[in-house]
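A single protein chain has been omitted from the complex, and every remaining protein chain is retained in its original position.
We call the chains A, B and C, going by the order they appear; numbering starts again at 1 in every chain.
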Amino acid sequence: MTVSLLSLDAVSKNFGGNHAVSNVSFTLKEGEIVGLIGPNGAGKTTLVNVITGVQRASSGRICFGDLDVTEQRPYQAARRGLARTFQIVQPFPAMTVLENVAAGALFGGAQSSRAEATDVARKNLEFVGLAGFADRPASALTLAGRKRLELAKSLAMQPKLLMLDEVNAGLNASEIDGALTLIRKIAERGITILVIEHLMKVVMSLAQRLLVLHHGQLIADGVPTDIVDDPRVIEAYLGGKFAERLKGIRQHG
Amino acid sequence: MQYLQLLANGIVLGALYACLAVGFSLVWGVLNVINLLHGSFIILGGYLAFFAWHNFGIHPLLALPGVALILYGIGYVTQLMIINRVVKEPVLVTLTLTFGLDLILYNFMTVYYTATPRRVTLDLGHIELAGVFMPVDRLFGMLLALLLTGMLYLLLRTSRTGRAIVAVRMDNAAAALMGIQVERIYAITFGIGALMAGAAGAIFSMVFPITTNLAGDFLGKAFVVCVIGGLGSVPGALVGGLALGVIESFAGQLFGPQHALTVGFLLMMILLIVKPTGLTGIKGYE
Amino acid sequence: MAEPLLQIEGLSAGYGDVRVLWDISLAVEPGEIACIVGSNGAGKTTLLCTISGLVRASSGHVRMAGEDITATSVDQILERGIAHVPEGRRLFRGLSVRDNLMLGAYLRRDNAGIARDLDYVYSLFPILRERQRQDATTLSGGEQQMCAVGRGIMSRPKLLMIDELSLGLAPMLVERLSEALLEINRSGITVLLVEQDVMTAFEVARHGFVIETGRVGMCGATKDLAEDPAIRQAYLGM
Partner (left out) sequence: MSDTQRYVAFALWVFALASTPLWAENYTVRMAILIAMFTALTLSWNFIGGLTGYPSLATAAFFGLGSYVGALLQGAGAPMLVAWIAATVFVGVLAAVFGVIILRLRGHYFAIGSFGLVEVLRLVISSWGSLTGGGDGLNVPLVQGGPNAVAQTFLAVMVVIMVIVFVVTVLVDRGRLGFGLRCIQQNEDAADMVGVDTTRFKVYAFTLSALFCGTVGAAYASWTGYIDPTDSFSILMTIKVPVMCLLGGAGTLLGPVVGTATFMILEEIVWANFLDYNRAILGAFTVALILFLPGGLLRIDYRNLVTRFAARPGRSGAPA
């Protein structure tokens, strides 16, 4: 019997009169890879912000394990094992790549000394394939490199749950393949992963389960093969015209 | 009746404060620069008006446009040639820069004008209404201050340049896409800030004796008004100025005049913590 | 073939040490609607910013109607007839819809022409006329996009560049805006559309450029691109 790691109960987030996230409930089980998809502006990033305490939920309850974490601050989330990467990467630009990752290990992970943190950082840099750049400033990395750096930093925090916000954005096809392989390897370590993507294709092969967000509402929660056939999802995600066309293609092909 | 008198004094003072602070507030809001030169600009305006009256017998009202124009020129050039070079740098950099510039201006003013208090005395008499006593020159100063502040408001609301200033304040990259030359707008804005300071100084010279030692006090008032009223907005400066004037007037009565300033500053600190957008709630920058 | 309106040759650009665009070449014909598609972060926005002068090119050239405008300032480029509707609308808070539109005409001095174009924008998007006194940032997402597009037209450009027309909008609104775009194009304005929503882009545009990690991956007529198996796989999810 798998245990629930993260559960959201009727979580909403309003900005003024704008319901960025409304009444979202779902559960992540330990060891799962779950995709959170939805068109741009659907509220995916807001939802992640609410889970990690960057923004406070307007209503609802968030539990991490047995702990109510609705009111937590971001640094507490990090220490409890809720790590995330950012859609727009957020390195410490003037620090070296190694220091960036060591910061994750020292403050978010269990390391107590800077030397230990540096060791952990090195291992994680190797894991994501950035070992050769350890002593370069983070600002000198390419976009793909920065994404890997974000990943290494998050891993150094020894998370139980890793939320990847558009890790593949801006990468080319072969880089995406590399990233997907990496994500699978992370999952093998037993880390639960929530992949946030606006491109459906990327998560299809990766996730065991998909959550679909549209205009702040969770409109579907199920296995990928069911999700792609769900007319509501197709409509919301691809627009009515495209949905019709897709139907046409399916009928002919 | 005493309260009515205090209120009247406060409002007169408040109108002057609004005029004194509005340029500072505009520069801060649009350029994101704290202009430590502002206090010295006020003194310079006051001195120019005083010497025009004292040496050439020019009535301050006639001198005012000239003084304002000179200050505008100084402000415009200062921004264009010097401050624009670091305008996007962190707070400390621009703050230090304007501090350095202020040291220079202040030094030259003390050398050439010394710190002797100077005042334009017009002897306009006073009026009394419902037991409230009010010298006419003060009343006159208040009206002038309100007029100038109102004109600035209209300029920002209705003119093409005014729209451009507001646009730059809200989003300078998008403003650039409209064809607005952001750095030029910065210079114009800084010029307007200096202009308002100079005009306020000229008005002050008719009401109070002015000395270079007051530069710091004026700057302090501008800070307080800005934080009370909210950043970069004309109505905000008006509300903040009037609020500070009235509060100082009453606090002076209640706790003694030497504490009036303390109360104003304490209020500023409290507002800064509790409501950084100021009383008007018009949002400035973080 | 006629001389292209906008021609980009070997353009590279980036921010600080990080290079985002690599050797981009493309051309937009006068009178057409062209589109640039690609995934999030591929460099589409940077490309538009480089064309409009917000970002400096590190090498290569941008030519407008044959004239090299690579090192020209933003306002000069606008004066040459390139308007850029930025991603996320970027309307000015605190200013009315009308003031926002008028700022689009900031560089123009022909008041009669400005009034005429304002009328044209209002006829294109009647809702804007109704709301002209309202703070522009209180409009709904779709109305804001209309206002942003209208603001772009107010400079009376030869080339209108729109970054993410459909971002965060319901499909119905996207359709409404696409129709307006075709209308604008019929009035003689060339359009360069940047979109993540490949379907919408291919529907309205004649030529398309696919950008992948800062390079032009593929280009051609949109009807051919739509049939390309690689593109269908990557962007259309088919």
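The criterion applied here is as follows: contacts are C-beta pairs under 8 Å (C-beta built on N, C-alpha and C of every residue); 3 or more make two chains touch, one makes a residue touch a chain.
This structure is a prediction, so every number in the text was calculated from the model and none was measured.
Colleague: Would you indicate which residue among C:Leu26, C:Val55 or C:Val191 is in contact with the undisplayed chain?
Modeller: C:Val55
Colleague: Write down which of B:Leu4, B:Leu69, B:Leu103 or B:Val136 is the residue touching the left-out chain.
Modeller: Selected residue, touching the omitted chain: B:Leu103.
Colleague: Would you mind spotting which of A:Lys13, A:Lys44 or A:Arg84 touches the chain that isn't drawn?
Modeller: If we include the chain that is not displayed, A:Arg84 is the one touching it.
Colleague: Which residue among C:Gly88, C:Gly141 or C:Gly217 touches the omitted chain?
Modeller: C:Gly88
Colleague: For chain B, which residues lie in contact with the unshown chain of the complex?
Modeller: Counting only chain B, the missing chain is touched by 28, 32, 34, 82, 85-86, 88-93, 95-97, 99-108, 111, 171-173, 176, 216, 220, 223, 227, 258-259, 261-262, 265-266, 268-269, 272-273, 276, 285-286.
Colleague: Quickly run down the residues of chain A that touch the omitted chain.
Modeller: Looking at chain A, the ones touching the missing chain are residues 52, 54, 73-75, 78-79, 84, 86, 90-95, 99, 102-104, 106-109, 113-114, 139, 153, 157.
One rule holds in what follows: only the chains that are shown with their structure count from here on.
Colleague: By CA centroids, point me to the most central chain in this structure.
Modeller: Going by the distance between chain centres and the overall C-alpha centre, it is C.
Colleague: How many angstrom lie between the CA centroids of chain A and chain B, rounded to a whole number?
Modeller: Once rounded, the distance between the two centres reads 50 Å.
Colleague: Roughly how far is chain A from chain C, centre to centre by C-alpha average, rounded to an integer in Å?
Modeller: Their C-alpha centroids are separated by 31 Å.
Colleague: Check each residue of chain A and list the ones that touch at least two other chains.
Modeller: none
Colleague: In chain B, which residues are in touch with two or more of the other chains?
Modeller: Answer for chain B, listing residues that touch two or more other chains: there are none.
Colleague: Going by the contact rule at the top, pick out the chain C residues touching chain B in the complex.
Modeller: 52, 54, 73-75, 78-79, 83-84, 86, 90-95, 99, 102-104, 106-107, 151, 155
Colleague: Considering only the defined contacts, which chain B positions touch chain C in the complex?
Modeller: Residues 160, 163-164, 166-167, 170-171, 173-181.
Colleague: In the complex of these two chains, what residues of chain C are touching chain A?
Modeller: Those in contact with chain A are residues 16-20, 39-43, 141, 167-169, 171-172, 174-175, 196-197, 199-200, 203, 212-213, 233-234, 237-238.
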